[in-house]
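Every protein chain of the complex appears in place save one, which is left out.
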Amino acid sequence: MTVIIGLEIHCQLTTRTKLFCGCSTDYRNDPPNTHTCPICLGLPGTLPCLNRKAVEYALRVAKALNCTVLEEAEFARKNYFYPDLPKGFQITMYDRPLAVDGHLEIEADNGTEKRIRITRVHMEEDPGRLVHVGSGDRPRYSLVDYNRSGIPLIEIVTDPDLRSPKEARRFINTLRTTLEYLGVFDGDREGGLRVDANISMERGSRVEVKNISSYKGVEKALTFEITRQRNVIRRGLSVERETRHFLEARGVTTSARSKEEEHDYRYFPEPDLRPLRVREWCDAIVLPELPAARRVRFADSFGVSPSHARTLCGDLKLADFFEEVVVCGDPILAATWVADTLLGEVYYRDMEIARVPAGHFVELLRLLKKKEITDKGGVEVLRAILDQSARGEVPETPATIVARLNLGKAAGDAFGPVIREVVESCPAAVQDFRNGKPEALNYLVGQAMKRTRGRADPKELARMIREAIGGSGVTG
Amino acid sequence: MVSPDDVEKIANLADIRLSGDRLGEFTREFNAILEYFDILDTVAEEAGEKRGEFNIMREDEVTPSLPQGEVLALPRDSEEGFIRAPRVME
Partner (left out) sequence: MKAQGPVTGEDPFNAFITRCEWKPGGKGMLAGIMVAVKDNISTRGIPTSCGSRILEGYTPPYNAHVVDLILREGAGIAGKTNMDEFGMGSSTENSAFGPTKNPADPSRVPGGSSGGSAAAVAAGMVPMALGSDTGGSIRCPAAFCGIVGLKPSYGRVSRYGLVAYANSLEQIGPLARTVREVSLLMEVISRYDPRDSTMGDRPFTPRLTGEVKGLRIGAPAEFFGAGVDPAVGESVREAIGLLEQSGACVVPCSMPSMAYALAAYYVTCTSEASSNLARFDGVRYGTPDDIRKPWHDAFREVRAKGFGEEVRRRILLGTFALSAGYYGKYYAKAQAARRNVSADFARIFRDVDVIAGPTMPTVAFRIGEKTDPLSMYLSDILTVPANLAGIPAVSVPCGKVNGLPVGLQIMGKPLEDERVLDVAYAYEQGAGR
């Protein structure tokens, strides 16, 4: 059974102020109702005043998604009554959105490029935030915080072109990266991205799943919903056309009340705002380099492998970091260390890439390039730097760490006593090796590595052991 | 012509309560007014050009928000900085 998925994605734009008033959007660590004014509280008599930057950001998105900007776009009122909606309507765009008919290329399940069509891109205001007081199933009343009220959102609607939850997740990841490259979105902000998904089985009814508020949630919600719909069909029933809510904590979708489905939003043009004629403005916007172009450049000018280029460019901050440390003089070494080693270490620490001191990292790469430390030693140095940075300390320089932990790749002579110790303490292995068992050498090297705590180059150790025990014709 | 049922449906959508005895009266008045509105049927659909200004925008500059105390002085109920509202169904 073919699965058909379309997405509606809401993203908060990173303007300094709200969409229709001058309140700051930087509310996340502040107490409730401290970023509000008569306008975003919807006090009687107030009027909206459109933020130019929000329009510019939305146009960047429209252009990056290859959309056609409408000759005249217009804000409209979506009328519904809810306590988090201070005016009793949401200012959004309806039959004259900002832009239509675009597309975004993603990696399909089979690894090829796939074009996902974009139906429309429009702007709207975020409602406030509701907290339910009382036990989960029986809320006693609600608490409202209007700090979020009026934060600028763009809504991006796709055609039903996605065919699996994995593809949907990849679309969202690609979109997120694109938005970050455009400088209009910060994926690290909690609740900055919300998704509604339309899912159906071939020839089946469409189910809308609302309320997905995390990246991982998208794949989870879709997978659950597909299984649910398959089971319905398997039982010989037909899938009902309905709206369902995704309950993140339980990983399930539940049917919404019927009243919500019957909504008649009574859209009409917002009389307090003038229309937008911004096509020429959009034409004049010069976009920054986007992920696809950057991947090509990393491969072409630095010789970075395609898979490393994809990893590096898949995150704006990671790619920027790579460009900062590539001055070490060995791009491939830098790509390997950033994409393979550093990325894992920062994920493990739940740390932002931006907090890694690039200068220290360059110095580390130079030590590795000059083979003054081993890869293993390099990892130890990196971990020390990250741990210190994570604690908010000024990290020690790599050279200091190398000296403190005695990680320097010492000259061969310094290991003479270790080699002698190993040869003396493992006569059986020495004998095996002499008897023509080459794997015995690996054991001896391992023992030596243990005693040098990784400071020595294993190849160098093997050479020295072979020398010390008189070599073997077998491995020669 | 609209029926009392139609008026009730609209009243539901509008969250306006109409008691049973008022429904009939409202429906009659409604119909008299709607009948008067029927004259609009004679208007040609695309008449005239919409005029006016466009692209009226402000700069992205922060202006002071209201102090929390002033915001919370407006509603009757607040709690730890939040404003209390009737319960909404999950």
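Per-chain residue numbering starts at 1, and chain names A and B are given in the order in which the chains are listed.
FYI, a residue touches a chain if its C-beta (ideal position, glycine included) is under 8 Å from a C-beta of that chain, and two chains touch if they have at least 3 such contacts.
None of these values were measured; they are calculated from a predicted model.
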> Among A:R115, A:R266, A:R420 or A:K450, which one is in touch with the chain left out?
Replying inline: A:R266
>> If I consider the whole complex, including the chain that's not displayed, which of A:P32, A:P86, A:P127 or A:P331 touches that chain?
In response: A:P86
> At which residues does chain B meet the chain that is not included here?
Replying inline: 2, 7, 10-11, 13-17, 26, 29-30, 32-34, 36-37, 39-51, 53, 56, 58, 66, 70, 73-77, 83-89
>> To test your reading of the contact rule: which positions on chain A touch the chain that is missing from view?
In response: 38, 41-50, 77, 79, 81-83, 86-89, 140-142, 144, 146, 264, 266-268, 271-274
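Going forward, only the chains that are shown with their structure count from here on.
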> Where the CA atoms of chain A average out and where those of chain B average out, how many Å apart are those spots?
Replying inline: 40
> If you look only at chain A, which of its residues touch chain B in the complex?
Replying inline: 15-17, 21-24, 31-38, 41, 43, 49-55, 72, 81-83, 130-134, 136-137, 139-146, 257, 264, 266, 273-278
> Which residues of chain B touch chain A in the complex?
Replying inline: 13, 15, 52-66, 68, 71-72, 74, 79-90
